[in-house]
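Partial complex: the chains shown occupy the same locations as in the complete assembly.
Which chain is which? They are A and B, in the order written, and residues in each are numbered from 1.
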Amino acid sequence: MPRRVTLRRPSTLPRSCWRVFPNWQMPETSKRPASSRVSPVSGYGGGPAVEAWLRRAVLSPFEVMRRTIPDGLEPVRDAIIDLADRQRADLILTTGGTGPSARDLTPEGTGAATDKQLPGFGELMRRSSLEQVPTAILSRQTAGIRARTLVVNLPGRPSSIDVCLAAVFPAIPYCLELIDAARIDVDPAIVASYRPG
Amino acid sequence: MPRRVTLRRPSTLPRSCWRVFPNWQMPETSKRPASSRVSPVSGYGGGPAVEAWLRRAVLSPFEVMRRTIPDGLEPVRDAIIDLADRQRADLILTTGGTGPSARDLTPEGTGAATDKQLPGFGELMRRSSLEQVPTAILSRQTAGIRARTLVVNLPGRPSSIDVCLAAVFPAIPYCLELIDAARIDVDPAIVASYRPG
């Protein structure tokens, strides 16, 4: 059952379209600056949807840090670099900005901030979403690794977020282990997590 | 029912293998130079197959401009740039040149001419074609966006073209809207087009 989370509206919203970065890190590595405590208010409510899903599915204690940033390659790239390198996020989940329109540059920002690409994430998310809507092929979602941080692009709409998280999350705990990130446990009733061997 | 289209055989065929670019643009933006009026004569008849499919599926008035170009990265790249920037094509559909052989460089030319890649198109076309032939994985088809123009690589064989267009066309009208290209209407009996929200 999801815990209730109090959301505060950010005092200064940079633009009318937002990215939300639930930043997964264990409590002991919490070094969040006050400025990063903005709450997610995306056009679609993507951020709260991601957080609600995580609170349902993940049993290990974790901390969610959200950021709302403007569209564009540089803001996404810089936010990922900061969250990964300075805030030591284990998992960065972006929402929105993956479509074909001019302002959608989240995949480019993700690519610029990560060393390794994981094309299987985007393939499976598109394939799963395609069972819902034929426009799923327009999504350019990807995933990548920056040192010990896994970055996964999610769509902006809550209903699509749930479909994508259900599709790829079973592989995330093992992936985090392989990159020496945090070990997490998930609710097997929600996520059929798997560790080979 | 497809309208009859008069096809003229080009007087000078540059090489033995051809690319056909049905170039979709609205009649009022027609500024085609005489040199672009070559007719499609591909080895497989890919160009006429694309055009016949479009005339069956698309209800909005549109203009088809075809180009036959030689193989190679530069010819494909330059044709796309010219069709997108100068001829203001909304949609460029290439046929052929996506295989593994040395002369097949249409995906490379497409990548060089587009700012954004849409990997979902290639994934779905390969997956759909794979139900027909196991060699579908050899196709390197992709799609990309250059400003307000969507570029989609299609295979060269008419039967494969139909499979691919049926697979990805449902997402094309919405994609054209998202990139501020033309709004088009399709025959729902042929294309289950979809616009979210």
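The rule is short, and it goes like this: a contact is a pair of C-beta atoms (placed from the backbone, for glycine too) under 8 Å apart; a residue touches a chain by one contact, two chains touch by 3 or more.
Just so we're clear, the structure is a prediction, and the values are computed from it rather than from any experiment.
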| item | value |
| --- | --- |
| Given 2 visible subunits, total identical subunits the whole complex contains | 3 |
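The criterion applied here is as follows: only the chains that are shown with their structure count from here on.
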| item | value |
| --- | --- |
| Cα superposition angle of chain A on its copy chain B, in degrees to the nearest 5 | 120 |
| Length of the line joining the C-alpha centres of chain A and chain B, rounded to whole Å | 34 |
| Interfacial residue positions of chain B with respect to chain A in the complex | 116-121, 123-124, 127, 145, 150, 168, 170-171, 174-175, 178-180, 192-196 |
| In the complex with chain B, residue positions of chain A that touch it | 99-102, 108, 119, 122-123, 126-127, 130, 133-140, 157 |
